[in-house]
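Incomplete set of chains, arranged as in the complex.
Here the chain labels run A and B in written order, and each chain numbers its own residues starting at 1.
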Amino acid sequence: MSDTAHPPIVLLTDFGLQDGYVGVMKGVIAGIAPGVPVIDLSHEIPAQDIPSAAFLLETSWSYFPERSLFLAVVDPGVGSSRRGLGVRSHARFFIGPDNGILSGALDVDSEIRSIENAKLWLAEVSKTFHGRDIFAPVAAALAAGTPFEQIGPLISDPIRREAPPPTHTSAGLVGQIVYVDRFGNLVTNFPPELLRDGETWAALTPDGAEWPFRGTYADTAPGERCAVVGGFRRIELSINRGSAAQVSGLGIGSAVLLRATSQ
Amino acid sequence: MSDTAHPPIVLLTDFGLQDGYVGVMKGVIAGIAPGVPVIDLSHEIPAQDIPSAAFLLETSWSYFPERSLFLAVVDPGVGSSRRGLGVRSHARFFIGPDNGILSGALDVDSEIRSIENAKLWLAEVSKTFHGRDIFAPVAAALAAGTPFEQIGPLISDPIRREAPPPTHTSAGLVGQIVYVDRFGNLVTNFPPELLRDGETWAALTPDGAEWPFRGTYADTAPGERCAVVGGFRRIELSINRGSAAQVSGLGIGSAVLLRATSQ
């Protein structure tokens, strides 16, 4: 361990691990910023699924140390006129295409720049792999000490994609499913702070099912529906040892009603 | 390369790589123990399959340098009253839930502690993700120099889950299948030392099949059954370019008879 160790570069893509794309990005980084650790957040985002990537970034960045540098590339518009963005926010850096993937990193104080300084890119830039040719070299340059303002000019109109926050109605709180994990758990946009102590809560979904709130998976029987505060710090709908997504037919965008069932 | 490089933290979970859980654990580690390398042993353990994780840990730890620190989290009881364990054994450290996953690391000299010192954990501890909130911070604290005794008090009654060793019978040695790899190879609990030189061996399984011993895969024809000493240093039953598990219908727990067929 070293006190002078560099904060990590954190990668988030839909490239998968089979075809070497991620490895090549790490090769580019190793050439420009040798010794900087690289951490994989996920490379198994469903192809072109920007909302799922944005959700993972939004719920994960705070667990990484300050000065970490996030490189998020889900990029269906690669090679078109879409901009690339660099964001300084929450004492961390975020790099990626301007398509909403960085939405969860933006706040009112964010410094947002358009990536335009080609001196920081690979000499040859393809039209199909900016993760390797533009974003990785820019991230590595920042990690190696290039001042943030050198990546390009300030902008103020990044594309934002945010699920609307839960709303209060007479029936209860109305939110939605914003992510489905690989076990089929249905992750909502309800933060756990909504669950006031001393009340009993349940979630209701459009298929007519009720998901009673439980403290943890171990409190349910196999096959039983429940709502728990999951690993993303959001309320999620789960079926013990089953796939809630498959059983319910629900998915991203489905409405969820949260209400107190008693006091 | 550096002579002062820190031994690695080695991760073993059933979290998969899709949902960012592993990446977030690495973020927590990077914040507490910057510069300590992290190695993935596997994150594709079948969900909640403690025996398979215990087998991988048991057969792998000796290939890592002394002072390596293993963080093994397959944790169906997360959020319940199950303890967390830290083990000093074989000149290495092992961290994980008290459910048998660390069995293969225990020996008569092991120092076993219950993880109870919450000062080493994240400030907010969830009921569903102790890998991130408790186990990763404790492992990182140890890697960063926290004395082992500070994680919690000594205990002497860890849960153990060990397949019984092979037994001698008049028909031959009786063992069992303890792991199935992704190619469908059936890994037994027979160590290679059982194969005395100068004898010809075969394995027999309850489906009536015989698996003649071969030195290596290259000695068999496609589709042919064989028994070989595989990568885990155990005798395994294999079908060249096929899935032994699928063809035979055998799996973890199936009995295997090993006998000398001639001299």
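Methods note: a contact is a pair of C-beta atoms (placed from the backbone, for glycine too) under 8 Å apart; a residue touches a chain by one contact, two chains touch by 3 or more.
All of these numbers come straight from a predicted model, not from anything done at the bench.
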| item | value |
| --- | --- |
| Oligomeric copy total, full assembly; chains in place: 2 | 3 |
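Keep this in mind: only the chains that are shown with their structure count from here on.
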| item | value |
| --- | --- |
| Fitting chain A to chain B on CA atoms, where both chains share a sequence, rotation angle to nearest 5 degrees | 120 |
| Distance between the centres, which are taken as Cα means, of chain B and chain A, whole angstrom | 31 |
| Residues of chain B that touch chain A when the two form their complex | 6, 16-24, 26-28, 30-31, 33-38, 47-48, 76-80, 126-129, 132, 143-145 |
| Chain B-facing residues of chain A, complex | 1-8, 10, 12, 17, 37, 39-45, 56, 59-60, 63-65, 68, 181-183, 215-219, 228-231, 233, 241 |
